[in-house]
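What you see is the complex with one protein chain gone and the rest in place.
Each chain gets a letter, A and B, in the order it is written, and its residues are counted from 1.
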Amino acid sequence: MWRRVLALVVKELLAILKDGKSRMVLIGPPLIQLVVFGYAATYDLNHVPIAILNQDLSAPSRDLAARFAGSPAFQELAALNSAEQIEDLITSRRATLVVSIDSRFTRDLLLHRPARVQLIVDGRNSNTALLALGYANTIIADFGLSWAQDHGGAKPPAALDIRARYNPPLNSQWFIVPGIVALLTQVVTLLVVALTVAREREAGTFDQLLVTPMRSVDILLGKGLPGLLIGTLEATVIVLAAVWWFNVPLHGGLLTLYAGLLLFVTAITGIGLMISSLSATQQQALLGAFLFMVPSIILSGFATPIANMPDLVQRLTLVNPMRYFLIVVRGVFLEGATFHALLPQLWPMALMTGVTMIAAGWLFRRRG
Amino acid sequence: MPLANEATSAILINEVKKRFVAGGRAVTALDGVNARIRRGVVTGLIGPDGAGKTTLMRLICGLLQLDSGRIEVLGIDSAKDPLAVQSRVGYMPQHFGLYEDLSVQENLDLYADLQEVAALDRPARYAELLHMTGLSPFTRRLAGKLSGGMKQKLGLACALVRVPQLLLLDEPTVGVDPVSRRELWGIIDRITRAEGMTVLLSTAYLDEAERCNAVLLMHEGRLLGQGDPTTFTDAMKGRSFRVTARDVNKRRLRERLAATPGVLDAIIQGAHVRIVLDRATNSSEDVELPDRDGVEISPAAPRFEDRFVDLLMARGAGRPALLVDLPPAAAAGAAEDVIVVERLQRRFGDFYAVNDISFSVRRGEIFGLLGANGAGKSTTFQMLCGLLPATSGTLRVAGFDLRNARATARKRIGYMAQKFSLYGDLSVQDNLRFFSSAYGLFGARRRARIAWALAEFELAPFAQATSKDLPLGYKQRLALACALMHEPDIIFLDEPTSGVDPIARRDFWRWINILAERGVTVLVTTHFMEEAEYCDRLAIMAHGRILAEGASESIKARFRTAERPEPTMEEAFIALIEQKEAEAA
Partner (left out) sequence: MSKRSDGRLRGLLRKEFLQIGRDPSSIAIAFLLPAILLLLFGYGVSLDARNVPIALVAESPDADTQSFMARFEQSPFFQPRNFATIQRADRAMLMREVRGVVWIRANFSRQLRTGVAPIGVIVNGVDANDARLVEGYVQQIWTSWIAARAQEARIPTPIPVSVEQRVWFNPAVESRNYLVPGLIAVIMTLTGSLLTAMVIAREWERGTMEALMVTRVTMRDILVAKLVPYFLLGMGGMAASVAIAVWLFGVPLLGSISVLVAASTVFLLAALGMGLLISSAARNQFVAGQIAIIAAFLPAFILSGFLFDIGSMPTPVQFITHAIAARYFVAVLQTVFLVGDVWSIVVPNMAALVAMAVFFLGAARLMSRKRLD
């Protein structure tokens, strides 16, 4: 039996590698997505355009303004001279943030009264707005601390000592790039597996396969294993790119990572085989894969946290294998998570693998 | 070149060349074609798949660009002013070009709008077309819900909605039943006679040549001949004969005849063997027939196909017919039934694709399922192979129902799918290797079988070629080889020769004959009426039922009449359907 399965696997791999269309699916989109997601998908703020309205024009206020201008997160667009200019700048989106320093800023500082700074931010992109406010507040707090130190003002009785564990520079690339391992592995595996049976149905070779003495288990294995192989290979390439090209730290063990990867790819293969056995043409298979993929990516925590979703939607994500694998891959990369710590992620994937494989086998027999 | 006979020529084709690039390789579709198509007559563009018929049709309509040469349609250069050509011709592409989600009337309206038929003229024209095509009762039906024959007639009506000066039909008779085919020819005859229209139609059915006023015979991008169809058959006069032998079975007789010097072609036709002598051999007296004593030879009418074979052979096609060692004949009559079908039914929703059919096939027999698309033969076939469960009834193949049979039972059958389905991206060798492994052959045995297949089917020079790039005839051989790797006892062939040229078809049937002689049971489906003649017995199917079953001779004999002393299979088929319809009415 194994020799027959092996023959089918070899044939399957040859067919995928020799067909221009499939080669494109394997090489083109993954590369584009790796580059685009790796570089374009960032939440870090760089060069946010800001304007400063300094109504005080004394040394301390100029110092504060200089701190803003010198921050890599911000780029000073203009020094304003009247409050009337603010509205137009923000509304027309030329500036995201306006820092308005009160005319009595220095005087209030010297009198130990709260010196007033107004931050006006464009809330159209709420995430950018919040992050920009966060950066601005840090700059102002730093300024306040050093001013107090230099001028003998009261020290705050308590100070925050903030550390970001696992990702001290808070680099969002470290978050996105390991996520791409999950994303692309899912896309490629699903497409390869979902299209394989449909392609044979269209070419008319599937009937020929069913007429041979191969059992449906053999065919299922022969169709599933190439997807497993290609998915694992693709994941390996992206892991290498993450480590060597994007310099994402890899703290955990590869064994744990591959245990998770194998379970994930198998679960996706099962889903791919289910789509495959339900679709008569490659077009239907593509549509089916798309219909599964879009919600599964959106509801995985790849781009936005699951915790921010409504409760009902959060519960829905529990049946999404990608959700678990994302935690595994980020855990292994950044947290150095151990096999034991990831068990709560691994067993649901194992369960899904079992369920999807059995369902695929059942659908396969029924359709075949 | 001065364009001669401008007044009588509808289309002038001058040194036309066209190449396509497919998968990085250039394929020559037309290689210097010269032809002239007369006005007011029906011209047939005849040739097997891949001859370049569709390419030529599309060039005439200005849908493709010429590489070189010139085509003039109704005095207009079709490359320079395609729109002028397109507004003067009626064109029906392959598969009829209908909107399946529009009704019959809506399809007609659309084409009337596009061809700018004045609103006042429409009612009369519609009435005429609907009457002519018999579609009047169905104007509100969606085109997708029409039968193949009705779609074909609607496609024709759409092409005729504005009386065109020239009507172009691309393979209008593919896949439609013989009754519809005859009706289509009736309509074409009428419009050429009544309206003086010029018709150019392409077809792969060689027997349709005789219905045309003029013929262009094409093969692999070249024109093999053109003229009145009688000039083709006249050239073969006195060279066709029928041979029967008392003591020798027809397949063995055919093998011997084919190997006899002077015989160009030998095919089985019902109970006898039909031979064509080569040019050098003047009469049947000159041929050294085997076993002269029991052999009867009588002249036969020449056919268009004979001339095609003659021309192809003259170009060096075909291969020397080798005398194969056949095993001693099995004891006749003692053979058991290998395939048994009883009261088989298959329902899809309310529709019976196969409705209560029974037949059986003996060991070593070639059994044909004959019928048009939609007759139920493919459904029957799929049930026999275990690909589709039966709704009711019993079926046994080598004692098993393959649907539930263990894998070992399937080892005994070979299967060749429609359109020679192979793994197109794999090489010939990889295909052979895969199918032999799938049937459980490994190691030395697999190597031996692959070597056998490459040698027997002359595929060795193509062993590393990608199989989708093979010429059609070689694809067919490879598909057969793949089905035979494990030396099955029973072989299922689904439309095994559609579209291939006559030489490839002859080669193919020769292998099938040899297999049958060795005791292999063959079940074949075909919509190609001529092919029925190669079978020992056949079942004619229509609307999911078997209308007649038996040897082709006996079926034809039932419809022998005074004005039709020697009915063809097609004539018998039509008569059979008319008879059944009359019974039903």
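Please note the rule applied: contacts are C-beta pairs under 8 Å (C-beta built on N, C-alpha and C of every residue); 3 or more make two chains touch, one makes a residue touch a chain.
In this text the structure is predicted, and so the values were computed from the model without any measurement.
*Asks:* Give the residue, chosen from B:13, B:51, B:112 or B:258, that touches the chain omitted from the document.
*Replies:* B:112
*Asks:* Sort through A:237, A:303, A:350 or A:363 and give me the one touching the missing partner chain.
*Replies:* Among A:237, A:303, A:350 or A:363, only A:303 touches the chain that is not shown.
*Asks:* From the list A:237, A:341 or A:363, which touches the chain that is not on show?
*Replies:* Of the listed residues, the one touching the omitted chain is A:341.
*Asks:* Using the touch rule from the top, list residues of subunit A that touch the missing partner.
*Replies:* Looking at subunit A, the ones touching the missing chain are residues 21, 25, 28-29, 32-33, 36-37, 39-49, 64, 88, 90-93, 96, 109, 112-131, 133-134, 136-138, 140-141, 143-144, 147-148, 153-168, 170-172, 174-175, 281-283, 286-287, 290, 294-295, 298-299, 303-305, 307-310, 313, 327, 330-331, 334-335, 337, 341, 344.
*Asks:* On subunit B, what residues meet the omitted chain?
*Replies:* 20, 58, 61-65, 82-83, 86-87, 89, 91-102, 106, 109-116, 142, 155, 158, 168
We adopt the following convention: only the chains that are shown with their structure count from here on.
*Asks:* Go ahead and note the Å separation of the Cα centroids belonging to subunit A and subunit B.
*Replies:* 56
*Asks:* Using the touch definition up top, name the residues of subunit A that touch subunit B in the complex.
*Replies:* Where subunit A meets subunit B, its residues are 3-4, 6-8, 10-11, 14-15, 18-20, 203-205, 207-215.
*Asks:* Would you tell me which residues of subunit B are touching subunit A in their complex?
*Replies:* 23, 382, 385-387, 402, 407-408, 410-411, 413, 415, 417-419, 421-426, 430, 433-435, 437-440, 442, 466, 482, 492
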